[in-house]
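Only one protein chain is missing; all other protein chains are in place.
In order of appearance the chains are A and B, and numbering begins at 1 in each one.
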Amino acid sequence: MTFITDIGTSVVGAYRAAIELWLVFIGTLAGLIRGRKTRPKGEILRQMFYIGNRSLAFIVVTLGFIGMVITYQACLQLARITGDFSQVGSQYMRLVVSDFGPTLAGMMLATRVGAGIAAEIGSMKVTEQIDALRMSGVAPIDYLIVPRFVAALVMGLFLTIVGSAVMFGLGGLTARYSFGVNLHAFFDPSFVRPRHLAIFLVKALSYGGTIPIVAGFCGLRARGSSEGVGWATTAAVIGGSFAVIVLDFIISASALFLTGGDL
Amino acid sequence: MIAALGAAVLELTRQVGGIVVLGGKVLRALIPPRIDGRELVKNLHKMGNRSVPIVVLTAFFAGGLMMLQSGPFVKKFGATALAGWGAGYAVLREIGPILIALMFSGRVGANNTAELSTMTVTEQLDGLRALAIDPIRFLVVPRVLAMIVMLVALTVIGDAVALLGATIVAHFMLDIEWATMFHSFADNLQPYDFLHGVAKSFAFGGAIAMTSCYFGVTVKGGAVGVGRAVNAAVVAAAVSIMLLDFLLTYLTG
Partner (left out) sequence: MPAIAFTNVAKRFGHRRVLESVTLEIPQGHKLGLVGPAAAGKSVICKLACGLDTIDAGSIEVLGTSIAGKREVELGGLRRRIGMLFQSYALFDFLTVAQNVAFPLEQRGVPAEQIAPRVADRIRAVGLAGSEHKLTAELSGGMKKRVGIARATVTDAEIVIYDEPTAGLDPVTTQKIYDLLAEDHRRTQATVLAVSSDVLALAGFVDEIAFLYRGTILYRGPAATIMDAPDPIVRQFVRGELTGPLDEATA
């Protein structure tokens, strides 16, 4: 019996959370349309600078390493089976553009930017700063989430482009120095078609938009004191990362159907 | 600019040093191995409980994704016998261990930091010290061991689920027969591919455990500090995972 009530409670809880998440999303879009009424001037630029400043090195380092590892593993396998490295660069570029670049950058952004936003807004929630905003007739979503949303959208795209370039470039160097692959042959964009670039763009923008919404939602839901902030930050990391993976799957599968399997 | 860079480098050095020192203390506490068994079991249970659903889902999607990426290419060349090769190899060696470790870090590592840092800011660690209980031995060591064991176990489970995800995607979205996929896995994947990934997850587990405990016990400044500590811990864990992945891939081929 308690088991059934437990399930019931968690279903109701999940339903309420989904509604709240949806309201944050709608509220952000509405705030975007309404424009700047309550926010200080230059807040979006400030947030963009903040996100870029905090995440650039992180994205470059993590995506750089994983780019080297992926190329290394791919070349290792090719050496064992076919020994033909002529297509490794062009295939790798296609994969980086259509999947690995945006998705791994998205996971890293969920970790860095998402956790940062949730920690910040969560701290404001438990110290009643959110209520203080509301007392001045300011909608917290307008004031806090909208600028972070726009900033994450723009900077997310920028960081994804940089991260993917680093991922590919360091992959090329790995192939060159560990397996003697010709760099010229590696930098071969012939497999990258406009549809791959479109997928890249759709993925980067969806992740950049989803991460601040999920993180802001987690921050606004924080309760209690330090445990609440810890909970919000944790939930933002896991929620953001998981959202990236699920969106990646949905976008990739949709692209596959839209192109009739010709990717 | 240079001063800021210098400060950042100093801060990084301080953190890496702190993590290494904490690692040393954990190792010393393990010789001779006097571990609080109850605390260890409690943590294993809690961490496993917390992370299994998210890891299983992540692994499933990751396997499916790898299939979605390699599938069209395999089909274009009519090489369906190789369908399981690319996806399976990528899942077992790289994508599986890395994605699972990242999700584990977000779920268990971050939670652990939140818990430890809340205990730290509410002076519970000092309370333990006042009772002559070593917080490292009592709180940190069981958590480190539990996280390593749990991540390895989850990677083994996750690998299986990811291959299942790849097979299901191959069947329903790419019209590749079940049997073809199974044969393809059996013919192209070697036990070493699996062991390579699991070995890495062992190291990832250690890295996540050390970073999450370090930022938990060194937190300063109330609720705001807790948020920052969790953020710093997941970021440090992600960097460590990528760095270790790179080093281990080169070392073990």
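Quick notes
The rule is simple: a residue touches a chain if its C-beta (ideal position, glycine included) is under 8 Å from a C-beta of that chain, and two chains touch if they have at least 3 such contacts.
All of these numbers come straight from a predicted model, not from anything done at the bench.
Touched by the hidden chain within the whole complex are the displayed chains A.
Only one of the listed residues, A:L76, A:V138 or A:V192, touches the absent chain: A:V138.
Against the chain not shown here, subunit A presents residues 38, 123-124, 127-129, 131-132, 134-139.
To be clear about the criterion, only the chains that are shown with their structure count from here on.
The geometric centre of subunit A is 19 Å away from that of subunit B, both derived from CA atoms. Remark: subunit A residues 58, 61-62, 65-66, 68-70, 72-73, 76-77, 91, 95, 98-99, 103, 107-108, 110-112, 115-116, 118-120, 122-123, 126-127, 225-234, 237-238, 241-242, 245-246, 248-249, 252-253, 256, 261-263 touch subunit B in the complex. Across the interface of their complex, subunit A is touched by residues 54, 57-58, 61-62, 64-65, 68-69, 72-73, 75, 89-90, 93-94, 98-99, 102-103, 105-107, 110-111, 113-115, 117-118, 121-122, 173-174, 222-231, 234-235, 238-239, 242-243, 245-246, 249-250, 253 of subunit B.
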